[in-house]
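This is the structure I have questions about; it appears just below.
In this view, the complex is presented without one of its protein chains, the others remaining in place.
Now for subunit A:
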Amino acid sequence: MTAQIELTEVNKHYGAYHALKNINLSIAKGSFVALVGPSGCGKSTLLRSLAGLEKITAGRLTIAGDEMTSVPPRKRDIAMVFQSYALYPHMTVEENLVYPLRMRGVSKTEARARAQDVAGFTGLSGLLTRYPRQLSGGQRQRVAMGRAVIRSPKAFLFDEPLSNLDAALRVSMRKEIRALHDRLGATSVYVTHDQIEAMTMADHVVVMKDGVIEQQGAPLTLYDRPENRFVAGFIGSPAMNFVAAHGIDSASIALDLPGRPQIAVSRHGEAPLKAGQAVVAGLRPEHLRIVEGEGAGQTGIGRFTLPVRLIESTGSLTYLSLGETGEIALVEHGREQLRPGDRLTLSIDPALVHLFDPQTGRRV
């Protein structure tokens, strides 16, 4: 696969503020890449730099092999869907759709034919004569996408396009955007703060924080093997539990919980643990298992007991807050006959325990 978009050592400064720090990113042709991270992490700045709406201070950007570092936006042949949709309010849906074609000198007849075509597969056929103000949020979203796809650009950029929609619509539009991407064989870069969107839609997820790429890779790689504590806490919902711990021997640790329970950990090629080495154990809420029947109540190797603080049930899933202050989260399928104050015995598969350095936050 060839790289459609290539960023090399890209930096962006706003005065003294360093918004993007040494970004290296290669986006393969036909891939769907999600840029994800908390507010202010630089993901939108990075996207706007790809579009040319922000000038990068240092580094190099190529699109489809062409040097684009200081080419103005209109000559980059890139389409963008804005968070606000940025539909032209004084133009009808059809006029919005043909605008990018007309600006590139496509004849009126041909542009209108293309608009009919795009309206057909984006579900806008009956709405061509309406104005944006007469459309629902979902319909506006479709117009914004239609306006992006009508001219087959080299890449699509999405800037949090679903954040103005309600939850149900967001889920269905997620699938539509991905389906459209596959249908067009396009290259897409998608900015979101919602890790679920990133995980479900993208082939390649880039997690950013404070202008730095913390980790990038396939969605499940990020989930299974987070390189640092930030990525571990950001990917997955509810968020990973972090418990202070120290090494007992090369394959087990003692958690800093009442009773100092010991649990086994398995190492996949990482350096062996040292006895007494301080670590932070990352335990995903969905990986904690409640021990019932025979072993319940016993605390020892591989088991630990915590009191229940809060029970939230959604019907299919039960969310439990455990520990003295409810600091440990646990998710169980089905329903639990539990009351606050009950004590639960827990275990976890050694292969699912993540260990991080308390100082650097890096995986150990």
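Following the convention adopted for this analysis, a residue touches a chain if its C-beta (ideal position, glycine included) is under 8 Å from a C-beta of that chain, and two chains touch if they have at least 3 such contacts; residues count from 1.
Here, contacts and distances are computed from a predicted model.
Asks: Select, from "Sugar ABC transporter permease", "4Fe-4S dicluster domain-containing protein", "DNA helicase" or "Predicted Zn-dependent peptidase", the UniProt-recorded name of the complex's unshown chain.
Replies: Of the names offered in "Sugar ABC transporter permease", "4Fe-4S dicluster domain-containing protein", "DNA helicase" or "Predicted Zn-dependent peptidase", the one UniProt assigns to the missing chain is "Sugar ABC transporter permease".
Asks: Of A:Asn24, A:Ser84 or A:Thr360, which sits in contact with the chain we cannot see?
Replies: A:Ser84
Asks: Looking at the full complex, which residue from A:Pro100, A:Pro161, A:Gly247 or A:Pro261 touches the chain that isn't shown here?
Replies: A:Pro100
Asks: Residues of subunit A in contact with the chain that isn't shown?
Replies: Per the touch rule, subunit A residues meeting the hidden chain are 51-53, 72-74, 76, 78-80, 82, 84, 86-90, 99-100, 103-104, 132-133, 147.
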